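The other protein chains are all here in position, but one chain of the complex has been omitted.
Each chain carries a letter (A and B) given by its place in the written order, and its residues are counted from 1.
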Amino acid sequence: MTNAWTDIRNTDLVIVMGGNAAEAHPCGFKWVTVAKAERGAKLIVVDPRYTRTASVSDYYAPIRPGSDIAFLMGVIRWCIENGKVQWDYVKNYTNAAFLVRDGFGWADGLFNGYDAEKRAFDMTEWDYQIGEGGFAKTDPTLTDPRCVWNLLKAHVEVYTPEFVTNVTGTPKDRYLKICELIGECSAPDKVMTSLYALGWTQHSKGAQNIRGMAMLQLILGNIGLAGGGVNALRGHSNIQGLTDIGLLSNMLPGYMTLPKDSETDYPTYMSTRGNAPLRPGQTSYWQNTPKFFVSFMKSMWGDAATADNDWAYDYLPKLDVPYYDILRTFDMMAEGKVNLYFAQGFNPLLSFPNRGKVTAALSKLKMLVVMDPLTTETAHFWEHHGIHNDVDSAAIQTEVLQLPTTCFAEEDGATVNSGRWLQWHWKGATPPGEAKPDTFIMANIFRRVQDLYRAEGGAFPDPILNLTWDYADPMEPTPEELAKEMNGRALATVYDPKDATKVIAEAGQQVPNFAALRDDGSTMSGCWIYAGSWTEAGNMMARRDNSDPGGMGTYLNWTFAWPANRRILYNRASTDLSGKPWDPSRKLIEWTGEKWEGFDVPDISPTAKPEEVMPFIMTNEGVGKLFSRKGLKDGPFPTHMEPFESPIANPLNPGLRGNPAARVFKGDLEQMAATGDPDFPCVATSYRLTEHFHYWTKHDKVNAALQPQFFVEISEELAAEKGIARGGWVRVWSRRGEVWAKAVVTKRIRPLTCDGKTVHVVGIPLHWGFMGAARKGFGPNSLTPFVGDANIDTPEFKAFLVNIEPASGEGMA
Amino acid sequence: MTDRAPQPTTAAANPPVQPLASNLLPSDVVRASAMPHITAPDRQLTKVAKLIDVSKCIGCKACQSACAEWNDTSPEIGENVGLYENPADLSSEMFTLMRYAEYENPATNELEWLIRKEGCMHCEDPGCLRACPAPGAIVQYSNGIVDFIHENCIGCGYCVTGCPFDVPRISPVKHVSTKCTLCSDRVAMGQGPACAKACPTQAITFGTKEAMIAHAEERIEDLKSRGYENAGLYDPQGVGGTHVMYVLHHADQPSLYSGLPDDPQIAPIVEDWKGPAKKVGLAAIGLAAVGAALHGIFARPLKVEPEDEEDAEGLVEAAERRAREDRA
Partner (left out) sequence: MKRVYSAAGDRIVSHDPLIVRRYGPFTRANHWLTAVSMLVLVLTGFAFFYPSLFFLTGLFGGGQIARWLHPIAGLVMAASFLILFVQLVRLNLPRREDVEWSMQIGDLLSGNENVMPPLGKYNAGQKLVFWGMAGLLAVMLVTGIMIWEEMVPLWQDRFPTLAGIPARRIAVALHALSAVLMMLLLILHVYAAIWTRGTFSAMLNGTVTGGWAYQHHRKWLRELAGRQGEGKPE
């Protein structure tokens, strides 16, 4: 989230698209109801289904799964055409005026530089025209045809209301009504917030869905404002923490990245991460990367990381591929290239696409270790459970070890919510049986592996032998120790760079914030963005003071929010160029004439002059990017792409299938239905229900009673067409598998008309498996395709093709 | 034990950390089933109410879950019958249930998903209490809460017939009638009900009835501003008002909400049964008994006199003789 959960109450308009906040985030959704009740805010829902969120909305419109970009580009086009643009914001705080290289272009649904063979674009031309001093050229008058604004206008030209409604299936009157409601928020004192979740990410163009909304919010001038922003509602408790501390195969903590194979030394690595400002006087905060990187390396290898060995740069693994995401890992596993797999706190058998392939992959492992508080389906993937897990146990030789772990309520620690708040919690119960904290298990494994390296040597034992492991009990690092390590401390006395006599931190003291981090080895910090979470003043995450002096819901003394306890990112943009709030009644910060002050931690240097330093300090430009340069692999602007499995051809280019830049593994395309495949006429989409949390709560008897059995949701029209009765059994199948479910026949799903075709939607919730208290059932992943987003490879769970028929019983025709 | 718990004012209040005595005592009972003459309480507690704002309700069932957890019930892990309602009905293990109705509003042409939390309404004039034959099995406290006292319940099910909302369910295991207690045990400790505590959107709020009505009025104003001209409060006067109230977008048509009664009243037949029938029945039986007694005292009993015996013998002899002759 750019903003915070509590900030939603400040909004005038909530748009929930690509998510179902009421259903999947009921507690956070409270703030939507507060905004509605106390501010008179309106709520719009755009979703293939009339969801629980829609049930409390002011306006709802249906949309075909996987057509969000067309909708969003259409809204942008409508706003431009109807003058619903926050011009002061767009001109000053976005890259609208930046001039783009002449080689950049778009035709037939593709940007320039596409190589079909590599499924990749040559992105060289996706950049600004660079002028004197290495700065980007701009045209503040926005007249140059190569300025971003004019390119954007040209780019969205195709998204006429007719085009949009034809692709999305959204009725035109509803679409235009929503355009109008959104357009109102271009006024400086009207703010819209966007709440989205996996309904946007789980597409082969998920990142571009979100880009579309980010661009719209920039055009409306809603980023950085109270009640505004683009707000990702994270799908898992603490999944925000997972990304923060870099638990992705290509990441380091604090959103730094692992080196590639080609980056053989530290200077090479840092040369592409220098982030020189692209406009004069801009902050470009990532210029500080060396400080964060060196502090991280010192936290990892302590004294073994020195200036002489480039802070142990060689100890870091180097990636031979962009990343080892779950799809790549399981594709390799399916090819027999993985021997040992740790499933720590997740349930791949039900969570990863194309369950048939997942089962085949797990069956090729030598050993599978499952660390989980619950006995997961993955841990029992080899067990025959009738049609619910129809495997030949005797043919599976994988050895499975289950290591029971504690769950969050059985241990102290911090959970990071979607609003980036690190909220410390205390153990509420004693773990059952032999359950151990994950840290205990990992420490024990590590110490044993380290002993093996010490005893037997190895190709390169140094990173393992020299790893800092200074915990009081090496076999069980405590949450407090780990939290302090992530915050970081001074290794030598740290002085204020502006006043060399002023000590910021004595050696051994916790650093107060990331500004205290140094690139000379005098500080260490496990995760720079968490600096400030455990300072000399104590555990900031454990604070529980809910006073709110400004009445803006920032609650600065409640826990700790990264970065720097800031609650609303880019909050400098909540004021006009001179530093006055766009809406004085919703003041976050303002320029006093000398410095920035207010109810939130300013997202800018406190003394940065308002007319000189622009609000988007993390970008090289200092402004928000309507044109994302080379940021995304599938284009600097979002362009409509069909899902890999689609009932209609891409009207921009019927030859395109899915996202042209998405990675497809060998054999997976063959397991996908053809475009408009008559054998698979229905569009399916997967989702969660409030009654359950993923595959956990089906183990709980109360939750199991509240939603006991796997079902699919279909329209009354589809039910009538196929002869399906409410509450009857149905069989649903795709090119990859089949499931049996109870049929919920509802008015809340309606057939859509897209490109002249009637498109039926089949809704498939995801909470059942063959373990736990609820009735045995299936997950949508028995049906979903093995393909992900072009940028981050999140699997395409939200739009795929199936067929459906009535069944006389479970497992029967 | 130290102070007495305060009267609850909000569901969001935190539990007291020091031991407190209950604020809901047997002496606060104003009405008890089958006990027409009970001592009037020496104090009047402030009337409380739970307000369910259906326009804020997202149907998440957190209330159901909290209810089961707090009351330690085990709702059945049933089947999906093609609806979102689960369990399929209220039961002795599930005191509250989300009901979902899909409604196409003819006025706006919009689909509406009307979601209502069903459960005991805590009527000011409780039909269950009137129907109950077991002394003290159903009580009403002066704060308005209607509670079932299981020790006194005989499991006859009369309350089921008395309730205008079809709420009580008889446990097939414990043979006692069950329903929402408005968490009288929590309220006694200054807390709001578990469902209100769990509700993520504050669709369920709890406090004094006066405060809840005032809050409802604000909500109704908001709904009217959004085009729900008939928004209103459901506090049906046919049962004297209720201590569980709804804010409805369509207060003119409560039955849209999965059959919420438009004008609930204690069924006349139940009124007759528990009211006049008892008196008339008693009178009839009494009259008959008294009449018989008086007749017994004043009228001559039908007695067999010795001459009757002789007449009988004569008759028998004559009859036997005639029979013998006929046979011969």
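Side notes on the structure shown:
Everything below uses one rule, namely that contacts are C-beta pairs under 8 Å (C-beta built on N, C-alpha and C of every residue); 3 or more make two chains touch, one makes a residue touch a chain.
As the structure is a computational prediction, the values presented were derived from the model and not from experiment.
Within the full complex, the chain left out of the display contacts the shown chains B. Note that of B:C120, B:I170 or B:A251, the residue touching the chain absent from this view is B:I170. For chain B, the residues touching the chain absent from view are 34-36, 131, 133-135, 152-158, 160-161, 163, 166, 170, 172, 175, 267, 269-270, 272-273, 277-278, 280-282, 284-285, 288-289, 292, 295-296, 299-306, 308-309, 311-313, 315-324, 326-327.
Please note the rule applied: only the chains that are shown with their structure count from here on.
The residues of chain A lying in touch with chain B in their complex are 22-23, 26-27, 29-30, 32-34, 36-37, 40, 50, 52-56, 58, 60, 690-691, 701-711, 725-728, 742-748, 773-775.
Those residues of chain B lying in contact with chain A across their complex are 55-62, 64-65, 68-69, 74-84, 86-87, 94, 102, 104, 110-115, 200-203, 218-219, 222, 225-226.
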